[in-house]
Structure formats: C-alpha cells, structure tokens
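Shown next, in structure tokens, is the structure this report addresses.
Here the complex is missing a single protein chain, while all its other protein chains stay put.
Note that the chains take the letters A and B in the order they are written out, and that residue 1 is the start of every chain.
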C-alpha cells in the first residue's frame, strides 16, 4: 500500500474520475426528466408549484402519476447503486489495480446503469431492468472485495 | 495532471473540505427537522414509533402529513443534488483549478442549497425553489466539465 498516494496520478485514477463524473451526470439527468413529466402531465407534489401551469394555486394538480413515480423510483435506484460504486470505486482506484481490469469494472458499471435507466423509464419487460441492476451491483461487490483484501484493518 | 497528488495539500482542497462538510451538515439537519415535525404533529410511519406520543401503540398516528412529506422531499432533493456536488467537487479540486474560481463554485453551491431549503420548507412562491436548485446544478455541471476536459480517459 505504500503506493496509494502515487495512484492519484495514475491512469486508473484518471479513468475513475471520468467514469464517476459520467455516472453522476447521468444520475443528475433524472431531475430534469422528472420536471419534464411533472410539467407536461401537470402533476405536482407542492401547492406552490401548481402556479407554473395555472393562474392560481390549484389543488387538483396535486396528484400521484404512475409515470412521474416511475422516473422518481429510477432516480432513487440510481442513488442507491451509483453512490456505493463511486465510494468503493475511489478506494479501489487507490489500491493500484491493473488499468485493463479497472477499465473493465468502470465500463461495465456505466453501461449497466444506462441500460437500467432505459429499461426502467421505457418500462421494458423484465428481466432487462433486474439484470442490469444486478450486473452493476456485482461490479461494485467485486471492487469492494479487492479493497477489503488489500486494506483490511478492523 | 502530474500535480494531482500535490493538490491534496493545496488551499483549494482545504476549501473543498470546508464546503463539503458544511453542505453535509446542512443535509443532516433535515433528519432532526423531520423528527421535530413528526413529534409535534403526531404523524408516524412505523407503529412502534407511536409509543413516543401515546401510552399504547396506536394506528391512528400512522398518517401521511403534507408538512412532514415536504421536509422529506427536501431531504431527498438534498441527497440527489449534494451527493453529485461532493463527488464531482472532490475530483474537480484534484484537477488544480484557481483558488478564486474554486471558491466561487463552492460558495455559490452552498448558498444555493441553503436558499433551496428555505424556499422548500417555507413553501415560498416559485420560481424561488426551482431557481436555487438549478443554480446548484449548474455549478456541479461546470465542475464536471472541467473534470472531464482534464481527465478524459474512456
């Protein structure tokens, strides 16, 4: 582990920075997508928001819409899965893995989350969504295994 | 990027540490705020919690309250926006930006999230809440742009 500091200037860390930023941007995209569905379907959670589509505040726009809830669940699933990837991935990048092995982990994860979003928002038949979620989870667990085997200090 | 390691000891990283800790503490404040509303309004999500305001477990306190849900949505919005800021901001701080430019990003983001919370919990008229949320998002995207332009390694 004497080399952990040097890893920050390695290609593995550059690759991690790139993919971590990409999946964060993908996750952030869910917010404007939710807003888009809320505005086009006129479905809001807060009374003050109804003024965006009506001249007066109107309780009839305070509804629960299946399409909006679907995007919100997708956003929450992103949080639940992308946050562990970023945290474990940062520590993994510092343990000095092979560049090819690290890139494999990062690429598979990023692809799995993009597939997950398409499957979720597009309501594709299962097990498309379930499998893409599991693939991403396996990548994170694989990186966690390496972090623990290198750094274990209880 | 040979200087990434040195960035950890830079003033930019100190500033990032300060602002990341501040926005995390702000986010954590939402939990006691939710508890406060739950206790004062006697609205709970779990049957075992109703004993806190009643001598026996009582199903009538298992309700959904608009004020409590408002604070919970604000907390979730914090998670959705502050987590990307912290992750992208950490990588951004390592790319060696100017101190003045970095401070501008961090200060605007922290201010935008404080305004967002006030606008959300206080139910201020739109677009106060929407604008503060967008400003914070623009800061994160601006930092992500720099991270990707410096580190891109797909």
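A few points about this structure:
Going forward, a residue touches a chain if its C-beta (ideal position, glycine included) is under 8 Å from a C-beta of that chain, and two chains touch if they have at least 3 such contacts.
Keep in mind the model is a prediction, meaning the values are calculated, not measured.
Looking at B:43, B:68 or B:86, the residue that reaches the missing chain in the full complex is B:86. Within the complete assembly, residues 5-6, 8-9, 11, 13-15, 17-18, 20-22, 24-25, 27-28, 30-31, 45-49, 51-52, 75-76, 79, 83, 86 of chain B touch the chain that is not shown.
In the full complex, the hidden chain is touched by chain A at residues 1-2, 4-5, 8, 69-70, 73, 76, 79-81, 83-84, 87-88, 91, 94, 120, 123-127, 129, 133, 137, 140-141, 144, 147-148, 151-154.
Note that only the chains that are shown with their structure count from here on.
Each chain gets one centre point, the mean of its Cα atoms, and the points for chain A and chain B are 16 Å apart.
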